[in-house]
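Removed: one protein chain of the complex. Kept in place: all other protein chains.
Entry: subunit A
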Amino acid sequence: MSFLSAEEKGLVNGLWGKVNVDEVGGEALGRLLVVYPWTQRFFQSFGDLSSADAIMGNSKVKAHGKKVLNSFSDGLKNIDDLKGAFAKLSELHCDKLHVDPENFRLLGNVLVCVLAHHFGHEFNPQVQAAFQKVVAGVANALAHKYH
C-alpha cells in the first residue's frame, strides 16, 4: 500500500517541479521564526533575529532554509519509504540537535502556507491535501527514531 495514491503523487510532483527549492526553503524557515518566535531557540548563533525583516533577510536563515528544504526534496524522491529516507536525520535531530518533533509539524504547515502564497489558485484543496499528507509523513519520519 502506497503512502500517496498515484493521483496524489502526480499532484505533488507536478507542483514541486516548479518550486525554487532554495528560495522556498529560506522563506519557510524565515516565516517559522517570525510566526512562532519560540523556534528561534535553536538558532541563537544566527545573529540578528530581532524583527520580521531582519529574520527574512538573514543570510544564515536563508542558507539553513535551503539545506532543510533540499533535504525535504530528496525525501520526496523516496515518498514510499519516508521512515527509511529520514532515519539518519531523525537520529541526528534527537540525539545531537534535541529538537522537539512538534517543530517539524509547525515547519510543515508553514511550508504549506508558503506554497499557497506562491502558487495561489493552483494550490487548490486537492493539491493542499496531498501536501498535508507529505508534510505529516515527513514530520512523522523525522520523529520516528526518537527515544
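Heads up, the rule we're going with is that a contact is a pair of C-beta atoms (placed from the backbone, for glycine too) under 8 Å apart; a residue touches a chain by one contact, two chains touch by 3 or more; residues count from 1.
Convention: contacts and distances are computed from a predicted model.
**Q** Pick, from "Aspartate aminotransferase protein", "Collapsin response mediator protein 1", "Histidine-containing phosphotransfer protein" or "Hemoglobin subunit alpha", the protein name that UniProt gives for the chain of this complex that is not shown.
**A** "Hemoglobin subunit alpha"
**Q** Using the touch definition from the top, which of A:Asn20, A:Ser59 or A:Gln126 touches the missing chain?
**A** Touches the omitted chain: A:Gln126.
**Q** Which parts of subunit A are in contact with the chain that was left out?
**A** Contact residues on subunit A toward the absent chain are 30-31, 34-35, 52, 55-56, 109, 112-114, 116-121, 123, 125-126, 128-129, 132.
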